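Every protein chain but one is kept in place in this view of the complex.
Let's turn to subunit A:
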Amino acid sequence: MASRKKLLATLLTGAVTVGLMAGCGNNSNDSTSSNANANAGASDEKIKLRMIESLTSPNRTKLIQTSIDKFEAANPNIEVEFISPPFDQADNKIRTMLGAKEDIDILEVRDLNVAEMVNNGFVEPLNQYADKWADFGSVTAVAKSVGSVGDKIYFIPNGLYERQLFYRADWFKDLGLTPPKTWDELYETAKKLTDPAKNRFGFSFRGGSGSTGTTDAMILAFNGENVNLEDSMFTKDGASIYSTPEGKAAMELYLKLYKDASPPDSINWGFQEQVQAFTSGVTGMLLQDPDVIQSLTEKMQEGTWATAPLQTGPGGKALLAAGGAGWGIAANSEHKEAAWKLIEFLSSPAENTQFSKDFGLIPVHASAAEDEFFKTGPYKTLLDMSNQPDTFVNYKPAFQYPGNAQWGQVAMESTQALLLGQTNLDDTLKKWDQYWVDEKAKLKK
């Protein structure tokens, strides 16, 4: 009896051990069998694609899944497994999966990490596929540039983000104000809107995570024509944009904007607080991307808000960068042809335009601008901006520098110290200048 129990227990532990190892290990059998039909996209063999997104939000995941369902219906031999990690951990998870050589075919690459992905050899250049794609011609130059590192394109953006001004149309009307065209006007207007006794402030300031969206935008606009558009942290003379008198003037205005026209608490605000303050009637002006349009429409009454183009610097230029994420193919994918087929489908003018409408993005195809939807309402200013490329100049953000990943954090903390009066402006700018000079030296090595 006892020995039987013993035998049973031994068997059981054996089973658990094997199960444990199988669970942790790679299912290598699987990949060898799929290896055999890697190039047989047209055969009857069923292909399974694994796709992972990065900018996860429930609404967006649903929209993408709908498109995938359509694709699967049209391509019965391809099955897509769509993985949606929570937004906060998504990029880390994708990195880890790629680093561990897990089977991933399609991944959402972002403008801010594409250089890192390329550097680590995680993503495949898409030029050979895109060249054969009939609709590639209508993809806008901006969208192509967002997805490229050097002369190779690594992801097809699924929509673009671009900053514009959202303002309280009703407050402006009451005070007889017009939307500001320059940063100086923005400051003056914000000051007029500010009344701390009524808990009203002109500007939805963001001093927490993402603060560089304002500081860098102002410094770039003030440096204006002088900025090297391909290497935007530096001027055409090769000095950093933080070392110029224009850069200093921009930051002086920035400090005034915080002290005179923004909620004091906003020194540590991030995206949510910034938007919430605008929708709940604390602030009168907000600089944001089109993805907030949905929540503004939901939370605010029609007619109380409107949009205007981004502000220009003293030289009459506003520098803006379209940002975005999109679909790329993992370098060690075994189903690259099938993966491209799905990317081509998702990036087609019909799918992409619909997705952009539903989620609040700028479509990547030039043909979508003909759509009535983007010609009216809050999107109109974005279109207006792209129709004046001399005033609203596109630049390439410094995504090629490894240090760019940490720049947001470094700049945020020193900006907060500056706003709190713990450091002075000259020291701060010197520190920023040094940061980018060092980065450039490292890149040259």
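In the analysis below, a contact is a pair of C-beta atoms (placed from the backbone, for glycine too) under 8 Å apart; a residue touches a chain by one contact, two chains touch by 3 or more; residues count from 1.
Methods note: contacts and distances are computed from a predicted model.
Chain not shown in the complex: UniProt lists it as "Sugar ABC transporter permease", one of "Anti-sigma-K factor RskA", "Sarcosine oxidase subunit delta", "Sugar ABC transporter permease" or "L-lactate dehydrogenase complex protein LldE".
Contact with the chain that does not appear here is found for just one residue of A:E370, A:E413 or A:D426, A:E413. Interface note: of A:T182, A:N228, A:N268 or A:T297, the residue touching the hidden chain in the full complex is A:N268.
In the complete complex, the residue from A:V16, A:L175 or A:L383 that touches the missing chain is A:V16.
Taking the complete complex into account, residues 6, 9-10, 13-14, 16-17, 20-21, 24, 92, 95, 99, 115-116, 119-121, 199, 201, 207-209, 263-268, 273, 276-277, 280, 282, 402, 405-406, 408-409, 412-414, 416-417, 419-420, 422 of subunit A touch the chain not shown.
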